[in-house]
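Inspection log for the structure reproduced underneath, given as structure tokens.
A single protein chain has been omitted; all remaining protein chains appear in their positions.
On to chain A.
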Amino acid sequence: QEEAQAIDQELFTEYKFSVDQLMELAGLSCATAIAKAYPPSSFTTSQPAVLVVCGPGNNGGDGLVCARHLKLFGYEPTVYYPKRPNKPLFEGLTTQCQKMDIPFLPEFPAEVRSSPGWGPRSRARGRFSAAAFPVQAALIDELYGLVVDAIFGFSFKGAVREPFGSILGTLERVTVPIASIDVPSGWDVEKGKVDGLQPDMLISLTAPKKAAMHFAGRYHFLGGRFVPAALEKKYALNLPPYPETECVLQLT
């Protein structure tokens, strides 16, 4: 984790990359990898509908960029972005998505039902009982052919704060494929999480994180083709070569 953070720091302070530049390239990689593994024609939903769940930090920003490129690639993305940082970068990315007619859900997909655990008070607190998860998961399965997990990235540490705990609870029960950006959300960045999210796809950015060793899904892609050779050598990243001018490399 520290190494990943050090590389990031060096890209910004020594190489003078802007966060915007690298986030754009990262998000584009994610959309490209998704397009390769799950082409629009492969969706069983009537439209190639994708739910992009964006967290409160840079991973969420990557998700916003990814959503925009998915739209350009012919998908129908929908974004859920409950905690938005007050920074021009994220406000700009949000506007770009909105101006491309990408809907932003006011709430996480949920059916309204009157039964214990579903009362208005528990919804207002943003907490759902465990009984709610299967219903929410079923609804997501019905509406979307793919979910992009852009909640937490390589800086994640400690406990998961709401509403993301509940969201992850639902995502763990979803049966449509989940594509995680950089690190499956909720996992320890180095050790993984045995009972956590099990995504079908992982798009590692810059270089795979230690947790990727525990990834058991079908598709592992490498993205973020911006690492200068000198940096790659310095941190002994030993990245395999990307094909031609592709911005992603399929590792498995």
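By definition in this document, a contact is a pair of C-beta atoms (placed from the backbone, for glycine too) under 8 Å apart; a residue touches a chain by one contact, two chains touch by 3 or more; residues count from 1.
We take it that contacts and distances are computed from a predicted model.
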> The hidden chain: which UniProt name fits, "Septin", "Adaptor related protein complex 3 subunit sigma 2", "Auxin-responsive protein" or "YJEN3 protein"?
Replying inline: "YJEN3 protein"
> Among A:17, A:104 or A:235, which residue is in touch with the absent chain?
Replying inline: A:17
>> Counting contacts across the full complex, list the positions on chain A that touch the omitted chain.
In response: 14-18, 31-32, 35-36, 72-73, 96, 99-101, 225-226, 228-230, 244-245
